[in-house]
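What you see is the complex with one protein chain gone and the rest in place.
Order of writing sets the chain letters: A, B and C. Residues in each chain are counted from 1.
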Amino acid sequence: MAGSSFGTLFRFTTWGESHGPAIGVVVDGVPSLIELGADDIQLWLDRRKPGQSKFTTQRQEPDKVEILSGVFEGQTTGTPISLLIRNEDQRSRDYGQIKDSYRPGHADITYEAKYGIRDYRGGGRSSARETASRVAAGAIARKILGPEVAIRGYLIQIGQDRIDPLRFDPHEIERNPFWCPDAAAAARWEEQLLEIRKAGSSVGAVIEVVAEGVPAGWGEPIYDKLDADLAKAMMSINAVKGVEIGDGFAAAGLRGEDNADEIRMGNDGPRFLSNHAGGILGGISSGQPIVCRFAVKPTSSILTPRRSINRDGDEIEVATKGRHDPCVGIRAVPVGEAMMAIVLADHLLRHRGVYARG
Amino acid sequence: MAGSSFGTLFRFTTWGESHGPAIGVVVDGVPSLIELGADDIQLWLDRRKPGQSKFTTQRQEPDKVEILSGVFEGQTTGTPISLLIRNEDQRSRDYGQIKDSYRPGHADITYEAKYGIRDYRGGGRSSARETASRVAAGAIARKILGPEVAIRGYLIQIGQDRIDPLRFDPHEIERNPFWCPDAAAAARWEEQLLEIRKAGSSVGAVIEVVAEGVPAGWGEPIYDKLDADLAKAMMSINAVKGVEIGDGFAAAGLRGEDNADEIRMGNDGPRFLSNHAGGILGGISSGQPIVCRFAVKPTSSILTPRRSINRDGDEIEVATKGRHDPCVGIRAVPVGEAMMAIVLADHLLRHRGVYARG
Amino acid sequence: MAGSSFGTLFRFTTWGESHGPAIGVVVDGVPSLIELGADDIQLWLDRRKPGQSKFTTQRQEPDKVEILSGVFEGQTTGTPISLLIRNEDQRSRDYGQIKDSYRPGHADITYEAKYGIRDYRGGGRSSARETASRVAAGAIARKILGPEVAIRGYLIQIGQDRIDPLRFDPHEIERNPFWCPDAAAAARWEEQLLEIRKAGSSVGAVIEVVAEGVPAGWGEPIYDKLDADLAKAMMSINAVKGVEIGDGFAAAGLRGEDNADEIRMGNDGPRFLSNHAGGILGGISSGQPIVCRFAVKPTSSILTPRRSINRDGDEIEVATKGRHDPCVGIRAVPVGEAMMAIVLADHLLRHRGVYARG
Partner (left out) sequence: MAGSSFGTLFRFTTWGESHGPAIGVVVDGVPSLIELGADDIQLWLDRRKPGQSKFTTQRQEPDKVEILSGVFEGQTTGTPISLLIRNEDQRSRDYGQIKDSYRPGHADITYEAKYGIRDYRGGGRSSARETASRVAAGAIARKILGPEVAIRGYLIQIGQDRIDPLRFDPHEIERNPFWCPDAAAAARWEEQLLEIRKAGSSVGAVIEVVAEGVPAGWGEPIYDKLDADLAKAMMSINAVKGVEIGDGFAAAGLRGEDNADEIRMGNDGPRFLSNHAGGILGGISSGQPIVCRFAVKPTSSILTPRRSINRDGDEIEVATKGRHDPCVGIRAVPVGEAMMAIVLADHLLRHRGVYARG
């Protein structure tokens, strides 16, 4: 209830601050007899971990995960799985300025307003470091979903520069440091980000995550719609300001006849002729690919001085030195994939519990 | 857990089908000693009720609400408030075609896939009729928030035609049937909708909802962020395909220095020089107005025939006759306002429970 | 969260006051395609309804249930089932004394302390009238469990007079107004209660509820143990002060070797030679009958004057005239059965969701 848990049947709780001794996650509700080892989780953590290219923060974190419970002789036992990731690179530094001042656009000021105290070191609990725990939980969610469900995320926009859908090449995604499916856009983004990094600035991005292989029927109606839960999941990621399903905001501009996904019969059930709906109708999966997009704002920790105040109410200027991501949207790709897996795994279990009919 | 409840401390459950005897909502977690009468709720229901202009469905529903519990001698007692709204205009009609066929873009096919049965009369549970219960719950939420929090919703786009922000006039909102703050846009929309209605088509829209007077500190961090809960709340409304907070998707195109809301000292605390963040930082309210937008797709029930299938798997064409909204986005305005009030009331209580310090 | 809901996957919310226009319950999480009519529910309500013998309250309530949603053409649709029971016999009377004074042993004083207001008419929300909603929800829970699970409740003690286990005859239960399985005890109880009723007094009782046919494996470990949920369910019934599973408090007096339920192989799995555990080990069902007992205190509304205070803090004497149960434990039997069915149905769905393995 205090915000650090997510999910209903597949439910996890994360904990830990950016510069405390460790972060972690406890995942409850995992069915038993699933093969699981630290490697299955490490695989996905390695995709998110910082310091992999010059376009992400230079903080060095091996992000090695330890399984402390819930797995016995290589299989899940049905009991809670506790995962621990130590914080290695809590670089000794002077937090003098951050300690007492509020970065514009950052949660510094609201945490202080809410709690009357904040662990200011590296952003404390509000740091995107927490997303490593999401990726770890997502790795377990993928195990529950099994190989039938394929989830893939990628960047489709950095700053104002969007990919050309006609140049979409799934193989390209793993070939550049931006998870960009359009080689030409990736080249342009590299230039843009070098310039932004040099200027001590930052920029936003748009991520798309697609899940294929989800059968029709997942999702609860009304308030726990599959898309409502996805919207919550994605909006809960640090710096996200917008979420779309299928055509999203563009759907507002369509007429009914253009938005309708017409249906024919395929070999194994209904076959839709388009996917404006993004695979969800009335909150329930239709069998088409689930398509979700979210927008990430530019990091608020920048070198350019901005006007602000400090804890004493003095008017000051703030410029944040440190090892920050020029485009935090890049590392949001594996996080978005993880949240998609998490929401789907939860709805798989929920669907099975109530609606599975002998 | 099965999807018909929303909220944590302020928690309600809706029930009822479009053409059953009644719909209703049970609201639990309402503090005692709040003055409440049916009129306080009716006021808001009347804004949503159908048949008020030629631009909404011609179904005639008085939508009279009855309070069945939780209020004693004009005051809330702290026990659950049960509200009942009878369905009056369940027009006797032939559901022959809808009964066995799936409207493209509609939840017909997914409800059938999930449950193996559906109440096809008027869309059953998937009908937007359920949103009357939301508006009723929202009326109670407003009572909890009190007069300090002012919530206002309006349309900013119909089809591809967006309002001119420079022409924004709050007084205009109540003067036209579109809740449109731009008189010139309202005039254009009238023409557009007359044409669409005549063509038996439909069109989408974008709604903006703003809450003023929310103090700093509401919202839980990480997964129950105020914006995450708003995203879920808005995406759960029928036909919504996208949600934005503050600058939303436009934030992706900004640089850090342009996105930062700079801070100065005002007379009674921090004063922000802009509101790109939409009043929420790190999931917690900053004291600025909360700004939320959502996109509604065009109604799928249209006169234009579309290709589809029926329950037997035969390929057919579907055209929906009946009393439908040419732009369901119009009636989504009071629903969006209600969901904003609901999320805020819940977070007010949650904040007070855990973080209020003597 | 405010107390009027119960369950997780099978989850219901009750509402209504003793002397308001109606009471009711909304049941969410019911699987679709279950045959259900008002008669299926009425059957169980009739067992609980007042005025059936001289040993229960003389209030006349037909307790006719109406299904307002969630059932279509005789089958559940998977959407919330709303049930309504009108209050018919809100006898016009003078509540003068109850209005401002607190009955010793009654919730009058604590509701007032908590809420600063209470609907004093007939006990308002704290009245046992709420248990009709439980029985209605329990009727649906039984439908989910199916005929394989047989639940039977009965009284084993009134006042200090306990049945003789050697005289236990299941057929006797329906033959006397006390749900008593021991004919000799029933005869004694009749005399005892006539005397108590005449004296304007009341007396407590002990109820036992047994569920047969529950397979091994239901229940979650640690905090949501099947017995923990049963304890909560039974203790939540009005006037209950104690709950036991299996041998209960008597287990404290046993040695390990006497408490162990030894196991042999039966034709279709393990066969236990005794059932001290009451069918639950480590919070999970063992396949043996689930055995639960609970103690009900005597009604606090009695004719004998007791010392108390009123709202102004004056010291007074209170004697409650009215139509009350001399032994509220009698009508607690169908309520206890309902709560058993509810807990089991919820755990059936929970077990199926997470642990069912292809």
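Methods note: a contact is a pair of C-beta atoms (placed from the backbone, for glycine too) under 8 Å apart; a residue touches a chain by one contact, two chains touch by 3 or more.
A quick note: this is a predicted structure, and the numbers were derived from the prediction, not measured.
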(message) Checking the contacts here: which visible chains does the omitted one touch?
(response) A, B, C
(request) Consider the whole complex, including the chain that is not shown, and state which of C:A38, C:I109 or C:A183 touches that chain. (result) C:I109
(message) Using the document's definition of touch, tell me which of C:S69, C:N87 or C:S202 contacts the absent chain.
(response) C:S202
(request) Identify the residues of subunit A touching the omitted chain, counting contacts across the whole complex. (result) 1-5, 8-9, 11, 13-17, 20-24, 26, 28-30, 32-33, 66, 68-70, 72, 75, 77-82, 114-119, 124-125
(request) Over the whole complex, note the residues of subunit B touching the chain we left out. (result) 1, 9, 29-33, 78-79, 221, 349-350, 352-357
(message) Please output the residues of subunit C touching the missing chain, sorted low to high.
(response) 1-6, 8, 14, 102-107, 109-111, 113-116, 125-126, 130, 157-160, 196, 201-206, 216-225, 227-236, 238, 241-265, 270, 273, 276-278, 280-287, 295-302, 304, 306-309, 313-315, 329, 350-351, 354-355, 357
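Just so we're on the same page, only the chains that are shown with their structure count from here on.
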(request) Report the inter-chain centroid distance for subunit B and subunit C in whole angstrom, where each centroid is the mean of the CA atoms. (result) 39
(request) Find the geometric centre of each of subunit A and subunit C from their Cα atoms only, then give the gap between the two centres in Å, rounded to an integer. (result) 46
(request) Hunt down the residues of subunit B that sit against at least two other chains at once, touch-wise. (result) 1-5, 8, 14, 114-116, 125
